[in-house]
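For this view, one protein chain was removed and the others were kept in their places.
Up next, chain A:
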Amino acid sequence: MKYEITDDETGPTLMLRDQLTFADREVFDNVIDKLLARQRRVVAVDLSALDYMDSAGLGMLLTLRDRAERVGADVVLRRPRSEVRELLVLACFDTLFKIEHG
């Protein structure tokens, strides 16, 4: 997994690249810390450059959601593509997250 965090007036955006898999758990935990440290109401995750995510990746998004909820923040998933999009559909993540396509 590669990532960068950018900030604008709506809040931080986490841009994920390549893959999000079991191997990224620890890094992702730190990333969540960084995102939530900004204390904004909305945290966005841009998935447009993410090629692949496994079931552990879903778990990491759930962890992000849980932790954001605890500090009163919403998580928005943006522009998932192909396989990642299919996986989010399979897991009905649209009922848990706001997902912005397009």
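Keep this in mind: a residue touches a chain if its C-beta (ideal position, glycine included) is under 8 Å from a C-beta of that chain, and two chains touch if they have at least 3 such contacts; residues count from 1.
Please note the rule applied: contacts and distances are computed from a predicted model.
S.K.: Considering only the chain that is not displayed, what protein name does its UniProt record carry among "Spermidine/putrescine transport system permease protein", "SpoIIE family protein phosphatase", "RNA polymerase subunit sigma-24" or "Imidazole glycerol phosphate synthase subunit HisH"?
M.R.: Cross-referencing UniProt, the chain left out corresponds to "SpoIIE family protein phosphatase".
S.K.: Could you tell me which of A:M1, A:M60 or A:I99 touches the chain that is not displayed?
M.R.: A:M60
S.K.: For chain A, which positions touch the chain that isn't shown here?
M.R.: So the residues of chain A touching the unseen chain are 22, 54-56, 58-60, 62-63, 66, 86, 89-92, 95-96.
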